[in-house]
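Note that this complex is displayed minus one protein chain, with the remaining chains in position.
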Amino acid sequence: MAPTVMPADSIMFNAPVKARASDVNVFYGAKQALMGINLDVPEHNVTSLIGPSGCGKTTFLRCFNRMNDIVDGCRVEGSITIDGVDIYARNQDVVQLRARVGMVFQKPNPFPKSIYENVAYGPRIHGMAANKRQMDEIVIESLTRAGLIDEVKDRLDSPGTGLSGGQQQRLCIARAIAVKPELILMDEPCSALDPIATAKIEELIDELRNNFTIMIVTHSMQQAARVSQRTAFFHMGELVETGLTEQIFTNPKDTRTQAYITGRIG
Amino acid sequence: MHSHWAPVDASSAGFARRRWKRALWERPLYLLLILSSLLAILTTIGIVLSLLFESIRFFEQVPLTDFLFGLEWSPQTALRADQVGSSGSFGAVPLFAGTLLISLIALVTAGPIGLFAAIFLSEYAGKKTRDVIKPLLEILAGVPTVVYGFFAALIVAPMLRDAGGFMGIGISSESALAAGLVMGIMIIPFVSSLSDDVITSVPNALREASYSLGATRSESISRVVLPAALPGIVSAMLLAASRAIGETMIVVMAAGLSANLTANPFAAVTTVTVQIVGLLTGDQEFDSPKTLAAFALGLVLFVVTLCLNITALRVVKKYREKYD
Partner (left out) sequence: MTDISRHANAGAADAMMRRRYRAEKRFRWYGISATATALLFLGAMLVSIVVIGHSAFSQTFIKLDIFFDPQILAVEGKIDPDSLRRADYSALVKTSLQETFPGVTGRREQRQLFALASRGAADKLRELVVEDPNLIGSKASLWLLSSDDVDLLVKGEISRETPEHERQLSDLQLEWADQLVAQNAAELRFNTAFFTTGDSREPETAGIFGAAAGSFYTLMVTLALSFPIGIMAALYLQEFAPKNRLTDIIEVNINNLAAVPSSVFGLLGLAVVLNFFQMPRSAPLVGGVVLALMTLPTIIIAARAAILAVPPSIREAALSVGASPMQTSLHHVIPLAAPGMLTGAIIGMAQALGETAPLLMIGMIAFIADVPESVMEPATVLPVQIFLWADNPERAFAAKTAAGIMVLLAFLISMNLIAVILRRQFERKW
């Protein structure tokens, strides 16, 4: 299988590369899920990963914080670097890596704890606050950035699971950014939400771009078009095409991309 | 000539006869099925009635308050029914205290071991290790209690007594510690398999969320998984406690009959179940308070374990509903 090589300079205008995948292969047991993926993720951009279900986009996303490590029988080959450092290197500490790479999941998954404790969880295990006042600051700031503060400021002690779906997802985003990650991975963050909640999250993603680098897996082409600057199209474990979002949607080079965005496959 | 493919004539005589014949045996069978499933209720009613009936007869002779709050237990004094003061002493507090002491020792043993074994098996061990160790732990649950009793009385108790002698602590050869320890071993699998169930039913999404924030495995377990599984773990402990309180053979063989009111684990105590067996073995007049006392103790045992079981099952059910 000839890997589709995407020269870094063809994607980028000027943003420096935050993360880079080079010739990444992923296997589940004997089955190969990803084949020779090369992708550059530019800083302070939203990069969306699209493609039909089962194409490997979520698997690829989970390589960036090594969440695949906890899946039995999963094997990752090739190299992924963040700021030029190989995160699959032998001496790489997974725990520290995950503190730098946040993740938001498909279904909102707040801990069965209070709203405050949900956000404080990460900072607490990493010892980021020396005292209660600092912790309060982190929690308030994270909730503010996640655009949730107005809705929850009077009930920080009530359980996070009592919020609406959209609020829960924003709580999960607040929880992720409280650890001050550099890269945030989002795995179809709106798939379980209604259109209004989705719009809020999309708005939030656009804002977060100023402080974080974001990768987002989405099954909705419209969403990719709305929130991302760059898009990578996956098909059957291959990275078919990647480039500026506008270019992918208006002028796809590959026939498979064309077929997908016009709705003939997927 | 009837073709095989002719439609069945539902009004024909043959069809009606077959249906009638079918009704003839299906009806009684159906009734039998209902009766069979009612037997479970009948058993419960039988238990409740026989315990209540005999207990009421007991409380006609011994006041309820004497039984529940009395500090002295010596049923042996009631030698003959016509003797003066034949009622003996039926203060059951030493038995309750002894039962609690031994059950507590058992839970203190089995609780941490069972819980941590469950954590290891569900969160750390690989599939192969789990497939080997889980059945081995379940063997502990399949070993008859009389075997534990033998182990407690003939091996653990003398060992503890000798160890105590060596260290200058007086440990009775029928110590609560020996019985409680061995009972703890017996209930390890109850704690571990139930905890394992509830821990594995904590949604993976919570674990992933915790890992994705850079938590280590132990941080994820102790700060996210265990708090989420807490109700299930509590009910596992309740069920284990109910087992411990109702367990008979280990204490009959290792704890003995001396009704001491003490919290000293090195001393000999007796339990409700030991006394039930003790009061009923050997030839006894069925109407003597001594025999009837066994039923009163049985009633207490039944009520207490039932309450523990019902609470535990409720908690588990609520917990399951939350995550299913």
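Every chain is named by a letter (A and B) in the order it is written, and numbering of its residues begins at 1.
We take it that a contact is a pair of C-beta atoms (placed from the backbone, for glycine too) under 8 Å apart; a residue touches a chain by one contact, two chains touch by 3 or more.
Keep in mind that what you see is a predicted model, and the values were worked out from it rather than measured.
**Q** Give the residue, chosen from B:Glu26, B:Glu60, B:Asp131 or B:Asp162, that touches the chain omitted from the document.
**A** Of all options in B:Glu26, B:Glu60, B:Asp131 or B:Asp162, contact with the hidden chain holds for B:Glu26.
**Q** Using the touch definition from the top, which of A:Ala15, A:Ile70, A:Val95 or A:Ile140 touches the missing chain?
**A** A:Val95
**Q** For the chain not shown, which residue from B:Val62, B:Ile102, B:Ile119 or B:Ala268 touches it across the whole complex?
**A** Candidates B:Val62, B:Ile102, B:Ile119 or B:Ala268; residue touching the omitted chain: B:Ile119.
**Q** May I ask which residue of B:Leu206, B:Met249, B:Ala267 or B:Val315 touches the chain that does not appear here?
**A** Considering the complete complex, B:Met249 is the one touching the chain left out.
**Q** Quickly run down the residues of chain A that touch the omitted chain.
**A** 83, 85, 93, 95-96, 99-100, 125-128, 179-180, 182
**Q** List the chain B residues touching the unshown chain?
**A** Residues 22, 26, 29-30, 32-34, 36-41, 43-44, 46-47, 50-51, 53-54, 112-117, 119-121, 123-125, 133, 136-137, 139-140, 142-151, 153-155, 185, 188-189, 192, 216-219, 221-222, 239, 242-243, 245-249, 252-253, 273, 276-277, 280-281, 286, 294-295, 298, 301-302, 305-306, 309-310, 313 of chain B touch the chain that is not shown.
Keep this in mind: only the chains that are shown with their structure count from here on.
**Q** In their shared complex, at which residues does chain A touch chain B?
**A** By the definition above, chain A touches chain B via 65, 67, 70, 72, 95-103, 105, 107, 109-113, 121-122, 125-126, 172, 175-176, 179, 185.
**Q** Help me check something: in the complex, which residues belonging to chain B touch chain A?
**A** Against chain A, chain B makes touches at 126-127, 203, 205-216, 219, 223-224, 227-228.
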